[in-house]
Structures are given as C-alpha cells and as structure tokens.
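For this depiction, one protein chain was excluded, whereas all remaining protein chains were kept in their positions.
Up next is chain A:
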Amino acid sequence: MSDNLLEIKELSTGFFTEDGFLPALDKVSLTLKKGETLGVVGESGSGKSLTSLSVMNLIPTPGKAVGGEILFKGKNLLQLGEEQMRAIRGNEISMIFQEPMTSLNPVYSVGEQIMEVLRLHQQLDKKVARAKTIDMLRLVGIPSPEKRVDDYPHQLSGGMRQRVMIAMALSCQPDLLIADEPTTALDVTTQAQILDLMLDLKERLQTSILLITHDLGVIAEAADHVAVMYAGKVVEYAEVKRFFREPLHPYSQGLMNSIPTLEQTRERLQVIRGVVPTLQQMPKGCRFCTRCDEKQTLCEEEAPPLIGYQGSQVSCWKYTERWEPSPR
C-alpha cells in the first residue's frame, strides 16, 4: 500500500472556447504524501487554482480535464460520477478559499453552515451537530463559541471568517484539505495566526494539506514539499529546505531573486523580464523560454520533460545531456 494520499498523473485540463482548445494545464504531475503539506506556488495564470479545482472536480465550464489521472487513496477521481464526487467533497477532501466573505453564505448563521456539512456527511442530528459545531469553533480559536455560533458572517472580521471556513472544512476530519490562497486576503498579523492554526490542526487531526499560494514566504513557513508552477506546468518539485537553498529551474531562481526580503538588502531587485504568455500564444517548446536568459535553440523547439535531479524534479533542459555547455 503506497503512502501517497493524492497522486496527480499527467493531468491536462483545458478550455473549449471559440478560439479552439486552450491547454491551461499541461501534463501536471504532483504527489502528496499522507500527513504532509505540499505547497504549490506560482503567479496568476500559472494554473495552480485550476489544479485544485480539477481535484475537486469543480472546473468551471467550458473547462474540462482531458487527460491524465487524479488518484486519491488509489481511486481515480476523474472517473467518478457527480453523486460519488459529492460524497467525497467536504467529507474526505475539503477546501478553503481566498475570500472568506464570498465563500460564506451571508443569509445563514455560521453555525447553520457548519452544521449543514455535519448533518449531510455524518448524518448527525441537530443537537449533536450543534454541539460538534461549537467544539469546532473552539478548536479554531474563536472566543466564546457558544455565542458566535449564531453570528452571521458580516458580524465577524476577516480573520474570524477564515477561522470559520477552516472549522467548516475540518469538521468531517477530511484526509485532504485544499487551501487555495487561504491567507492572501488577510493582514500579516492575522496571516501569521491562521498559518499557525493550520499547521497546529494538521498535526492534531492528521490532515494532509495542499497549500496553494503566490507567496514564497508562506511556502517557507508552512510546506514540506514545494511544486513551482509556471504557465500550466510544474517546472520544479522539491523538498522545501533544499528548494530554498538551491532552486534549480531558472524561473524558480528568478522568482526568488525578485522578491524583497527582510533578511537581505539589495540595491536593485533582479527581474524576470517580460510577462507570462497568454494561452493563445503559448510557445511550442519550453513555456518559459520567452523570458529565460539561458535559453538555447532546443528550448524553443521541444518542451523539456520533468526529470529527476538530485532528489528533486525539474523541467529544464539544463539538467539533461542534451544541453550544450556554454562556449565560455
């Protein structure tokens, strides 16, 4: 029995539009072990959210997964019907989103919304569900949960709402929690509280987390492994300490150098020139080649596969035999 909880294999998802098929995710492969936090980092449009929506089978139309497998505890989620999927969502896999105001229903009290999950998936009766809801609110650090349970979302601050979302997501003790930019809309001091809470609960409830973010700092704080996505592809996958010590892919390196940090003082920031290509004009070879300073002819012609390199995985010709050493 493998200890991989979630295995995404060569997942391709795209959109069927008037301009033809647009490949938003191109053969994305990711592995999340039991009890682990996998951070997926990338800029807007890199496909990180689409990856998580694919796992939940919630891709917005006209999008569709067209290839690959998503194995969750050995089952391929892409082959499940809507009915079976609904039994998994919120129960075995649950999700928290970036904007806690828009993902909570404003006309129901937070207690009712959490109780709904419990009653649906665990068939608890009203009284038990309410008691469990109060327990969950206490667990996520909401003061006087007996009163707060009847509050409506607008009565809570952003940080409190995100705590409610976490309580709701964890109420059925899911095996996998997908957190899509869970702290992006929050202030830094609140972000620190929420990250600490998530890590603490992960330990206590033995939940695995797929953490999606644009912020390398959040990855450094919270993740065990990191996958860097660029333009719908995983370009690097590594253990987190190793990644921050020595990022391999030119994009990862560029990303790391372009961020001002508290630890270092730089006169000027290094930049990655240009912008992410749109789906309509994706380069034929490596998707990063239009912005890469090290590109060779090979990069323009053929997309590099994800290869193993010193315990990490990287998608760059530089680490293969076909790379021509620089003439210097």
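Methods note: a residue touches a chain if its C-beta (ideal position, glycine included) is under 8 Å from a C-beta of that chain, and two chains touch if they have at least 3 such contacts; residues count from 1.
By definition in this document, contacts and distances are computed from a predicted model.
Per the UniProt record, the absent chain's protein name among "Putative spermidine/putrescine transport system permease protein", "Cytochrome bc1 complex cytochrome b subunit", "FAD:protein FMN transferase" or "ATP-binding cassette domain-containing protein" is "ATP-binding cassette domain-containing protein". Remark: the omitted chain is touched by one listed residue; of A:V55, A:L139 or A:M160 this is A:M160.
Of the candidate positions A:E10, A:D150 or A:D187, contact with the hidden chain is made by A:D187. Remark: the omitted chain is touched by one listed residue; of A:Q173, A:Q270 or A:T297 this is A:Q270.
Listed here are the chain A residues that touch the chain not shown: 43-44, 143, 157, 159-160, 187-193, 195-196, 214-218, 220-221, 240-241, 244-245, 254-255, 258-266, 268-273, 275-276.
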